[in-house]
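Take a look at the structure below.
Note that this complex is displayed minus one protein chain, with the remaining chains in position.
Per-chain numbering from 1; labels A and B assigned in written order.
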Amino acid sequence: MTNQQREPWQEMGLTLAEYQRIKDLLGREPNYLETGMFAVMWSEHCSYKHSKTTLRLFPTAGPVVIQGPGENAGVIDIGDGQAIVFKIESHNHPSAIEPFQGAATGVGGIVRDVFAMGARPIALLNSLRFGNLREGRVKYLMGGVVAGISFYGNCLGIPTVGGEVFFDESYGDNPLVNAMCVGIINKDQLAKGAAAGVGNTVMVVGTRTGRDGIHGATFASEELGEQSEDRRPAVQVGDPFMEKLLLEACLELIHQGLIVGMQDLGAAGLTSASCEMASRAGTGIELDVALVPRRETGMTAYEVMLSESQERMLLVPKPGSEQQVRDVLRKWDLEAAAIGKVTGDGIMRILDGGLVMAEVPAKALTDQAPVYHPVAEEPSYIRQAWAFDMASVPVPEDLNQALLQLMASPTIASKEWVYRQYDYKVQVNTVVTPGSDAAVLRLKGTNKGLAVTTDCNGRYCYLDPYTGGAIAVAEAARNLAVSGAKPLAVTDCLNFGNPEKPGIFWQFRQAVMGMSAACRVLATPVVSGNVSFYNETNGEPVFPTPVVGMVGLLPDISKRCTMGFKQAGDVVALLGETKAEIGGSEFLYALHGITAGKPPQLDLEREKAVQSCCLEAIHQGLVKSAHDLSEGGLAVALAECAVAGQVGAEIIVETQLAAHLFLFSESQSRIILSVDSAAVKSLAELAAKHQVPCQVMGVVGGERLVIKAQKAKVLVDLSLQEIEDKWRGAIPCLMA
Amino acid sequence: MYLAKVFITLKPGVLDPQGSAVEKALQALDFSGVQEVRIGKYLEVRLAAKDKGQAEADTEEMCRRLLANPVIENYRFELVEVLS
Partner (left out) sequence: MKFGVVVFPGSNCDADVKHVIGEVMGQPVDFIWHQTTSLQGYDCIVLPGGFSYGDYLRTGAIARFSPVMQAVERFANRGGLLLGICNGFQILLEAGLLPGAMQPNHSLQFRCMETFLKIENNQTPFTGAFAPGQVIKIPIAHGAGNYYADPATLAALEDGRQIVFRYCDQNGAVTPAANPNGSLGNIAGIINREGNVLGMMPHPERCAEEILGGVDGRLIFSSILKAWSAGSRCACGNSCGCRGERSGQS
């Protein structure tokens, strides 16, 4: 008794309708190789077939945008003839199977996207999600992922300066690993991934091609299940040394003007790199796989075209520059092979030793991939979650203990265990190092600074994807504003479950709509990004997690700001308004194991005003420290400022709210500032000008954090030492 | 054609943090009989040589000059003839 024989196109992940579409486009049956090429190019990961229509909702244009979505990375103008190139990408599925190599090759892939445009990578960030850190498997995944990022990023000499780590059971079987890379370039040197110029040679450079990762793109377009362990061969092994050589060589080639186009080989390998280059240029491409340097013997054309061997680039040299190109490559000990040429007929033609093995119009593989309009339906859990009776949540008996418990909650606790494994100082540009709200890099030769951050609260998005999506953008911008930077643009990594399920697609659409609204109000267009679907195991999806990577500019880096309180006697003030909003809060989750309610509201106009006020205050030199409020609310934020500054504070709150609600509410659009006592009046005037509530709360000083209500009742009274021990010790203790 | 099977090991007395970590991990998996773990390297070098003597001399020199660090590592090797 045998299993029903599956058609090759089925094995490769195509649907019957898609297979029919291929036949219609070609006017005939595709052969095995052609089917494989369609299967990878039309996979979700490469074609965005379920997400494309929704992604069109993003605002992508603006005065600083040089290149929006559609190229290897997004590009924005930062003045003085310079541009910033940046993008974020996911490597979730491989990291779930082999966390070290999955995360490492994720870093490799995103770095190639940036230097393929001619930009020198100057920073890496990573946004990570894991399950319950008390579980052995979660510790294993986190240890592996962090070690993998460390291994690859450090070897490349690119500082890993920021990011975030968020923990929730929802991510237990499906960790999320999103890697962001930021690069800098002079505007006039920007390279494109377009294979232009009929007759131009096409070369492949880097590692020899092996059988790694064949159908890796399709693997990323499926849910994980029991068979996934057997998918281990689909995970690639990274060689960061090879990538470093490629990086230096490619930058030299571009800066010497020797290249027409360059494309990195990532998901779907040679197939995707070549047809994307041809498609963008409106040309065709002819490749002979027999000319591709191999690492293994007996590889078929199919295997060569679909291999996802890492650390390879496709180059189109300027006509007449082929020898100079080879000289540069040889200097860096790199192998290059001319494997084909650019043609004018728009066809992807694959030969093997001169024999035609496949002939497909390039645009059939790219532009003519199916575009789906999945059904979106609000899932039933949402109304139930909103109906949760918040009044049923017990009032903490001991607010000190409640705060300490929150400080030790892995999502809030110090991430030093993670970032001390990353070299965050190489390239000697890192002015504000990991541990603050955003990383700040100086730009040598100018007075400017660049601030970078990633943000997303998946729990908020689960409870209300529209609001959660908007908050992800707002929080990223807020983190830049408190550092003294004007937010400029967004790169997004949208991590969701199976979009063929109406409830999941609804989450996706709502999140994108919320993000778009926030991007419009805060004037931060989306210039690049990535979608990762099918983050589910055995039908259980992760929280919808649209990660926002954002970049901002400090025109004068000397006017930067960090979160730690600076000096005894400084006055602590709160910008913004606190409401009783513990829905989806870390307080509810960490202390009560509850995920319910509505996330905090977001008033985008208020958010914009608060950020503008804060930025103006920083630029006027009024602000000694600034910190945005997020998970854990006011009490946690105050504790973070005290620990970072190694000085306590005495805070007096006046509120009608119950104490625990005031302290742990996660109301949006709030910033804690500390200012010299002489600057309080100017701050109040600025706040009034921006029509933003500003409440003086207390004064910096001493070795304790004391929070009193109505001038008498002590709510919190903890030594800095106690707070710091809990906060600093939580993750090292769990990972020991 | 010869295949040199090279074993690189830490000299006795040199601290082996990786070995210690693995030792603890094995003991944590209830292999209470584990007394000590030392970690080394195993390399396979395929080399063409005119005879076994030449292959031995070459391998010896490879180990001495590059494959082992004489400050902290010892080496030994086995040589077998293989089909090319």
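FYI, contacts are C-beta pairs under 8 Å (C-beta built on N, C-alpha and C of every residue); 3 or more make two chains touch, one makes a residue touch a chain.
Worth saying up front: this structure is predicted, and the values here are computed from it rather than measured.
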| item | value |
| --- | --- |
| Selected residue (touches chain absent from view) among B:Leu3, B:Val37 or B:Ile72 | B:Ile72 |
| Contact partner of the left-out chain, one of A:His50, A:Arg442 or A:His690 | A:Arg442 |
| Option touching the unshown chain, where A:Pro59, A:Gly157 or A:Pro293 are the choices | A:Gly157 |
| Which of A:Asp212, A:Asp352, A:Asp423 or A:Asp492 contacts the chain that the document leaves out | A:Asp423 |
| Residue ranges of subunit A at the interface with the undisplayed chain | 147, 150, 154-157, 239-242, 244-245, 332-333, 419-428, 430-431, 433, 442, 444, 557 |
| Those residues of subunit B which, in the complete complex, touch the missing chain | 13-15, 17-18, 21, 66-67, 69, 71-72 |
